[in-house]
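Note that one protein chain is taken out, while the other chains of the complex remain in position.
As written, the chain order gives the labels A and B, with residue 1 at the start of each chain.
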Amino acid sequence: MRRLVQLGQGEKSAIPLLLFLLIGFAAPLLAVIWFSFMPARTFSLFAAPSLANYATIFESTSYISFLWSLGLAAVTVILLALICYPVAYGIVRVFGKWAMLLTLLFTIPLFVSENIRLYGWILFLIKNGVLLGSLKSIFGLELESILFTRTAILLGMVYVYLPFMLFPMTLGISMVPSETRDAAFDLGASRWQVFREIELPLSMPGIVIGFLLTFVLAVGAIAEAKVMGGQRIIPITHDIEIAFTYAQNWPLGAALAVLLMLVVGVLVLLALRRFDLDRFLGRR
Amino acid sequence: MAARPTILSLKSVRKIFGTLAAVDSINLDIGEGEFFTIVGPSGSGKTTLLRMLAGMEQPTSGDILLRGERINDLPANRRPTCMVFQSLALFPHRTVGENIEFSLKIRGEARDKRKARALELMDLLRLPQAYYGKNVMKCSGGERQRVALARALAYDPQILFFDEPLSAIDYKLRKTLEKELKDIHRETKKTFVYITHSLEEAMVMSDRIGVMREGKLVQVGSPHEIYSAPTTRFVSEFIGDVNVIPVDVAGDGLLKSVSLKDALKGPVPPKGFTSGHLVIRPEFLRFIGKPSEADNSVSGRLYNEYALGSRIQYQVRVGERVFIVEKLRQQMFTGKLDDEVRIGWDAKDSILVTD
Partner (left out) sequence: MANSSKVSRRNFMQQSALWAAAFAGGGSLLPGVASAAREKELNILCWEGYNSAQVLDPFRSSTGATVKAESLTNDPTMINRLRAGETNVWDLINVNNPWARKVMAPEKLIQPLDKARFEPFFDKMMPAFKAPYKWAMDDAGANLLGMAQRFGPYSFVVNTDKVSRATAEDQGWNLWNDPANDKKYGILESDDWNVFCICCIAGFDPFKVHNDEEVAKFTETAKRVFKGAKLVGDIATMNQSMIAGEIDFHLTGGTYSASPARADGHPEIRGVTPKSGPMEGGKGGISWIEITSQVNNPQLSPLASDFLEYVQSPEMSHKVAFAEGTFNPVAQMGNPECFKLFTKEELDAIQWDSLEEEMARSAEYDIVPDYDKLLDIMTAAKREASGG
């Protein structure tokens, strides 16, 4: 008998891995999507599917949480861009032998759990804590704590996601050949024109990757709002968590998760369309 | 060639990196409209020198004068000079046209004027007009060279600097581009300052050549002077295979070589010259029958022969010493390998150089 599909040795040996990926990656995703069509508060996957959960979401005030998540992520990305570009630029071009040390300093916190670092901030910022307590005892200053405010949430997010913007940017800037900068300068461009015409566009791949990475991570952030924001803001991820825990409404949580994936997916695709990485790299 | 007014003048220019003098006390005048090439092996300081001339490095001491004006501290973007880089440094995110027009855009020239100039330059450099909107990274190696040159010319510099732009190009194309570059030089009448590690390349294009070694300019002269009258063994060897015989000047003015029995006849040593090298180019050596047929002769074993296109090169071993003889293909030597042969040369064909 002739087989319709002839599999080579390589393809055959790839099957276990493919199956593993399918089960480990695609299946959970599909299960979440399918779950979102189940009736509210069921735990079975075999009920009649409907769009009821989505209707519930659109009738509720969930949009507030979506907007907070997207808004906080957007502001975080902008703040990170403003902070990280100069630092990344310094690491690549200015700091020389200190760049390594600086990079290390930005990397080390990644080895400590996010929650522990955020609790560290609480101890630092809390009333009578490290910062305000010292100010009070040294200068007699009594200031209000910024803890449990939106500023605190942004501080937490900027702090936690900084490396994810910094390192792609560093890579992006280091990819700009120094001779192209020299050439532009030699052709009469001012430092600012060299930056705008050459360095910025040529480091764009790193910047875009940093933007996308931090945006996607920040939209999924939950601990910053919970810990440093004192839940003054409920991001969509927190809503999803409540649905999966206290509310025990898994289908609703799944529907929220699916909507979040859709929104983020569409935004990322739009961004990639706008910033064509290949074009920046001169491949098109 | 008629004497030219000086455009660029270097006065004791030094550049120190740490404890190393990358460029050491260089004095040089380059003439208006001249094609001047600086030749040197890698690490000789030629790139550092060029970067100082272009304004990308500043001399540690000494002065660089452009038409008599000191430009040491003038940054590259304010110098009326422009450089073509070794890597070409084209802007990969820009089209051919945008690359060429870059300096015009910086100057704020109108779009249509810019384009007209770019197309004019593309014509001059034999780039098809259709390439105007092409991504520069999709151009071939030779096309990129032309774009880089057009981009530099669009700046309308008083001096164009070249940092080994042909070094990464294959031999045949390089030969073509060398000549093209010389033609462009003729057409634009601009001053070209070119650096390369290939004296051969320098010979093809240059009006004058300066040879650099360890940060110092060891000899400056026309290609002919550099070829036929090198002043040092370093320069004489830079052009290719030469026969170099270490010699001492004996009391009677004859030249003694440690490795050869007979005293050698050569040029009259200048005053104070006590020891150095006798240089004989391989084409000036000839196979002879009797010692009397040339001013100097040695006999040895024909060890090997190499075909170099239009010429044949022979290796003759005299004791421990190797002599290289070159003949045109038409005047091929008929001896066999391992034959005992006699080679000779005339005193006028040899050059005395210092170490």
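One rule holds in what follows: a contact is a pair of C-beta atoms (placed from the backbone, for glycine too) under 8 Å apart; a residue touches a chain by one contact, two chains touch by 3 or more.
All of these numbers come straight from a predicted model, not from anything done at the bench.
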Touch partners, limited to displayed chains, of the chain removed from view: A
Contact with the hidden chain (one of A:Ser50, A:Asn128, A:Thr151 or A:Ser178): A:Asn128
Which of A:Pro49, A:Gly90, A:Pro109 or A:Gly220 contacts the chain that the document leaves out: A:Gly220
Option touching the unshown chain, where A:Leu213, A:Ala247 or A:Val263 are the choices: A:Ala247
For chain A, residues in touch with the removed chain: 23-24, 27-32, 35, 41, 43, 45, 60-62, 64-65, 68, 114-115, 119, 122-123, 126-129, 145, 147-148, 220-223, 226-227, 229-234, 237, 239-242, 244-249, 257
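Note that only the chains that are shown with their structure count from here on.
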Chain centre separation (chain A, chain B; CA means) in Å: 56
Contact footprint of chain A on chain B as seen in their complex: 54-56, 75-78, 81-83, 85-87, 89-93, 102-103, 106-107, 135-137, 151-152, 155
In the complex, chain A residues that touch chain B: 177, 179-180, 182-190, 193, 197-198, 201-202, 279-284
